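Here the complex is missing a single protein chain, while all its other protein chains stay put.
Labels for the chains are A, B, C, D, E, F, G, H, I, J and K, by order of writing; each one numbers its residues from 1.
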Amino acid sequence: MLNIIVLNGPNLNLLGVREPEIYGDQSLEELNEKLQELADDLKVKLTFFQSNSEGEIIDFIQKNRNKADGMIINPGALTHYSYAIQDTIAAIKIPTVEVHLSNIHKREEFRKFSVIAPVCIGQINGLGYYGYAMALSFLADTLNNKEE
Amino acid sequence: MLNIIVLNGPNLNLLGVREPEIYGDQSLEELNEKLQELADDLKVKLTFFQSNSEGEIIDFIQKNRNKADGMIINPGALTHYSYAIQDTIAAIKIPTVEVHLSNIHKREEFRKFSVIAPVCIGQINGLGYYGYAMALSFLADTLNNKEE
Amino acid sequence: MLNIIVLNGPNLNLLGVREPEIYGDQSLEELNEKLQELADDLKVKLTFFQSNSEGEIIDFIQKNRNKADGMIINPGALTHYSYAIQDTIAAIKIPTVEVHLSNIHKREEFRKFSVIAPVCIGQINGLGYYGYAMALSFLADTLNNKEE
Amino acid sequence: MLNIIVLNGPNLNLLGVREPEIYGDQSLEELNEKLQELADDLKVKLTFFQSNSEGEIIDFIQKNRNKADGMIINPGALTHYSYAIQDTIAAIKIPTVEVHLSNIHKREEFRKFSVIAPVCIGQINGLGYYGYAMALSFLADTLNNKEE
Amino acid sequence: MLNIIVLNGPNLNLLGVREPEIYGDQSLEELNEKLQELADDLKVKLTFFQSNSEGEIIDFIQKNRNKADGMIINPGALTHYSYAIQDTIAAIKIPTVEVHLSNIHKREEFRKFSVIAPVCIGQINGLGYYGYAMALSFLADTLNNKEE
Amino acid sequence: MLNIIVLNGPNLNLLGVREPEIYGDQSLEELNEKLQELADDLKVKLTFFQSNSEGEIIDFIQKNRNKADGMIINPGALTHYSYAIQDTIAAIKIPTVEVHLSNIHKREEFRKFSVIAPVCIGQINGLGYYGYAMALSFLADTLNNKEE
Amino acid sequence: MLNIIVLNGPNLNLLGVREPEIYGDQSLEELNEKLQELADDLKVKLTFFQSNSEGEIIDFIQKNRNKADGMIINPGALTHYSYAIQDTIAAIKIPTVEVHLSNIHKREEFRKFSVIAPVCIGQINGLGYYGYAMALSFLADTLNNKEE
Amino acid sequence: MLNIIVLNGPNLNLLGVREPEIYGDQSLEELNEKLQELADDLKVKLTFFQSNSEGEIIDFIQKNRNKADGMIINPGALTHYSYAIQDTIAAIKIPTVEVHLSNIHKREEFRKFSVIAPVCIGQINGLGYYGYAMALSFLADTLNNKEE
Amino acid sequence: MLNIIVLNGPNLNLLGVREPEIYGDQSLEELNEKLQELADDLKVKLTFFQSNSEGEIIDFIQKNRNKADGMIINPGALTHYSYAIQDTIAAIKIPTVEVHLSNIHKREEFRKFSVIAPVCIGQINGLGYYGYAMALSFLADTLNNKEE
Amino acid sequence: MLNIIVLNGPNLNLLGVREPEIYGDQSLEELNEKLQELADDLKVKLTFFQSNSEGEIIDFIQKNRNKADGMIINPGALTHYSYAIQDTIAAIKIPTVEVHLSNIHKREEFRKFSVIAPVCIGQINGLGYYGYAMALSFLADTLNNKEE
Amino acid sequence: MLNIIVLNGPNLNLLGVREPEIYGDQSLEELNEKLQELADDLKVKLTFFQSNSEGEIIDFIQKNRNKADGMIINPGALTHYSYAIQDTIAAIKIPTVEVHLSNIHKREEFRKFSVIAPVCIGQINGLGYYGYAMALSFLADTLNNKEE
Partner (left out) sequence: MLNIIVLNGPNLNLLGVREPEIYGDQSLEELNEKLQELADDLKVKLTFFQSNSEGEIIDFIQKNRNKADGMIINPGALTHYSYAIQDTIAAIKIPTVEVHLSNIHKREEFRKFSVIAPVCIGQINGLGYYGYAMALSFLADTLNNKEE
């Protein structure tokens, strides 16, 4: 059974509360529940993690590097400067998809540039919850194909 | 029934031939066929268009602006400098998702910057065919919800 | 009798439809009609052309270069990157005035910079229809004075 | 009766003397006289002011802010760095048109950038005396329409 | 027999007319005739194409990609921004030499930078007609050597 | 009774020890005591927090977001790159004043730029302890006025 | 008795009139009166000066350099380019605090950069009238301590 | 007896696993053991610390600032943006040598720039384990000389 | 008899008082007296002017443009941003030498760049009083040679 | 008989040894011999010179400036920073063609920019030995035409 | 027996004389003697060379490329612009370590950037004489290991 990490960075625990006109009014728990339902359908095990700390995020990825088959990451604002997380993903070599709820190209200049994306397979942004769901479907599909 | 444009820009007609290590070995026809199958499942009408010409792309979008409910666009290299296509999408106000087959953040500097994305709902890149399929599912789902 | 080209670039055929809070609610046809009336008063022949294609715009200017005495051009978004149109105007040496309906200095950074303006006599922006009318009066007046 | 300010900045009092190949051989007095004639036709009152001092220009605009209906401004070299005049025009909210005798896009890089234009309705450059006349006609026409 | 494309971009059809102090007074037809004579000597078949349209240039290259052994391209002003033509040449993998009539390093800053050159074998500029002739000799010579 | 957070970032616990010619010879404890005395006079409750960790700072702000009426923050070096703290303050919408002991405009270039200030009410720098005291008085005064 | 200059630059005489959503609806006279009351409490003499002219501001500072013990300056838009006022403050060596009514970090890019701040003791921005009051309290307090 | 800190930042605990073609196949434990042997020879006490968290690194340095005579630091990716660690090292004034296993000048642009190096004595990069050993020898030698 | 303007900009009236370690301890009056003595020897009439106001400097140059044969100018901080004074000197065409007391290349970055120098004959900096004397000798010598 | 200099800069004496995948496996001697054969056919005298020293290259050009009719120069890495060689070629006014063996547009950013090309007639790069041969043919042809 | 070049660039022959607060008071001869002693211990032959000339440095490296097993280079100021020395080291492929006596990250901006380091194994800076000794030990150790 595939094991996929769902990792959310700083302030994503405020979902539903934080600027709902940008991020929607769904809480992270609700988002994760919907994702869990999809994972159940896909027969995929999900490991959820949220942290506001770059160091904890790196620790978590490192600890799970032998257990996980894929990763969905929304690094929050760390997207734009955490070369340390970039290094971690490059080191562990687990297929990773970067997701953003909002369209990062519609906002401040600094949000257009991701230091994480170059070490991921791809990036989805602006599609809200769908971004997570799509990343999950993509990983489930491509990783299952490899395994067979 | 929803009507969604699938618009591919310069050189995407070379898919399968062009640098397969970057873009995969599937032809644009094959990709479109798979997408059509998905559309049939989703009860969505697709209108395919590919052109190497910025002018023809703008003409096509303008002509279809009253018939289409959504658009999936892979503007190819025009992504990075066609402010004219940006203006067209901003003018017509049809919900649009930008798709790239390859991860534009892994390649040359100029490919990281999209002038089209700020006028789209979101952007998917690096996920190959899945990017198109996801954009289609997303549009079908959200547009149907609106219509109801 | 003076012959003056009125050339509009990408998306200007959407006038009246496209973001009316920026570009006004007058269609290009209505704008051209008003301009024709002024031309009749000034005893000037107008040749109208609109295209969404850089190549067609260049073709048109080249074909008319021996018939035209002056040109009014609103290159739309091509203003900001079409060095090819710059080369055409520099080559044909027909007195040209660049016009923009909106104030390009109030909008995104990229709209402040024109690659066309350095090969024109001058530039008018932000004055809506008046910009075209003024450019026409200016050309009619200065070209007639030369001819005499 | 409309009251319109005609404000010229540093060195424009040298018109006719200063680099006539760029600025023409007409003096500022002659230019103003021609403009006065046009104003008489349009039934508009003009208030002329020229100064080489940023401070005096700001003082003048502030003092006339309740008497004037519109303003034509050629800020000379202050165009490129006087954020203080920008602030004044933004504060008083009198409709203003920026005018330059020469084509600022044909000269040094620093002349392409205007800090004044973003707070004006529009900008005319390169058309010599006509720029002032057009700005006057534009203001007379649009302000009269508003008043009615 | 080798088949070599001679492709000229925007405004090169104005040769002889356009700024002869920069581009010489020879027309494109005359230039092509001289090149044809050289090709006859070298036993090489030439296919000439000129267009002012980026899209048509891409279409032409794509259509000829299986017939051509080499290409000589003078992309005109598109040299400096057509990432789409860059992609086409990278995709088709036909040995290509970029040619410019004038010395692009003696002119405006933007002309020093070519987005096409990185996907060509080499670049010749400033040598007028000789640039085309040399590119032809080079391709004839190196391609014949490969074939043997 | 108003509840105001006093949050100090990395290395501010070294106050009095760390480069006293820049930061003064008062320890953070002494500074906090003086601030507490002022708060007592103003009938304001203070919650002190210092951390060297971006993640802990974000956690702390999030946990106190429903208890606090205002915040005084000296983010230390995080001022210049912590877009994650920027996001937190933007999300919680508690009135915040940024304070720096030293004049950040007299030091290295990178210290002039704050990513936190745009989501605060204002910023005080260079006034040592007074900066904190002023921020406290300001918040006490304006928040009390609102409450009444 | 301490003598402190309160110097306001271009357009601050328009306070209350000018963009009240940014600068508040209090006039400069009212602001000065409130400041005078505080000064009376603090037993400090204030000398008020406002000018729209860089030259007059420099003249004023120079003339008062032997009479003044401290200075509160809000240079308005001159904040961002008046290296001449920077030189004056550096030359006279009177302790100076820079004040801005609005949060300069929330507005256009050019407003974030102060050429005056590096020669001041500190800077307060975004706190409206309080900024002036705090600067006054700070100067009164620190200068009195020195004198004793 | 000298006490020297050996501090490794994010992802250095993955040594041997992480991209061995760049970082070698030795684990951090093996590297530390070799370093301990050298320290034993030099009669130096080593205190090892590794963390993926900027905050923990700062905490550790602060806590050991009175016990340590020198520090060897490999800040990993934090090298390039942790102004907070820069501040800590500047504050504690313990002689520090920065070490990198790989040649940071052979890799991405962002890796060439260190915000830590300006507050260190020097920097060694590209020499693998030797860099640590050299830093240790250097500190042992120069600190012993000082003590005598 | 030659007539030469000696024009000093903002803050040069503070000479002797202002940062004497940079500008020396000689007052402007003393400097002018020494220059007058040299002028007497050279049989040259000097017209001295100092102002802290850009506008007054421009007014003064304009008023004297028909009386003066040459100009020595030390524009103070206006050197670095007064495009208006640049325009004045370009307009009047009186041979001008720019002088700075201190070496502008040894100080802040912004002081290295002069907007005045491109319209002068030359520039002398770092030689204190000698710079003025040399500029005077140069003008006297070259202008006298022309007159003969 | 025409006299043409063939000048090679730093490291070109290592040809055949140095990175043959970039520069080919032909030695400079072999290249020069082939060029000499072509020169014999063209009845042109060649003067060969190679040096690793900017100074010697300038000395050589200066000494030969009255004997040479044309120059072929491959300045090696000096291409990118030797403004001194730029000055020499501008001073001597001998028609010069710049040649590079490799395609400088396919390599590091700094290799795209030539400080020598703006003072040459043209530039050939990426064509290996052919570049030299073409430059020779071009110079022989155009210089002979002039002489006649 | 290993043969290692010790190459010092411009102004390093002034060691001991030149700014001793930056470079120490040891002469180059003394430094070389100490290095020779270490080399004797390590059974390594050293070849010393110092030159102020880029050309001579390149000549020397080229001449010794078949005799040397490794190189220690301190290129002095040439570190920052000699792309020609970069090319030489890339061409000869002898393992090279770059050394700087002072910490180049503590000084002017231009000293932080090395054009030589990307073609070396590594770089040591700020450790004075130790840098050379360490580079020697490193090369002796790693080259001997290879040879065995």
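Criterion: a residue touches a chain if its C-beta (ideal position, glycine included) is under 8 Å from a C-beta of that chain, and two chains touch if they have at least 3 such contacts.
Only a predicted model underlies this, so the values are computations on that prediction, with no experimental measurement involved.
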Residue of K:Leu14, K:Leu28, K:Leu42 or K:Ala90 in touch with the missing chain, whole complex considered: K:Leu14
Interface residues of subunit J (partner: the chain not displayed): 53-56, 58-59, 62, 81-84, 86-88, 90-92
Residues belonging to subunit K that touch the chain removed from view: 9-11, 13-14, 17-19, 51-56, 76-78, 80-81, 110
Touch list for subunit I against the chain that is not drawn: 97, 103, 105-106, 112-114, 117-118, 120-127, 130-131, 134, 137-138, 141-142
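Note that in this section only the chains that are shown with their structure count from here on.
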Same-interface partner of D-G, chosen from the options G-I, H-K or E-J, over half of the pairs matching: G-I
Subunit D on subunit G, rotation in degrees - Cα superposition, rounded to nearest 5: 120
Inter-centroid spacing, subunit F versus subunit E (mean Cα positions, whole Å): 63
Geometric centre distance via CA averages, subunit J-subunit B, whole Å: 49
Multi-partner residues of subunit J (each touching 2 or more other chains): none
Those chain pairs that satisfy the touch definition: A-B, A-F, A-H, B-C, B-E, C-D, C-E, D-G, D-I, E-J, F-G, F-H, G-I, H-K, J-K
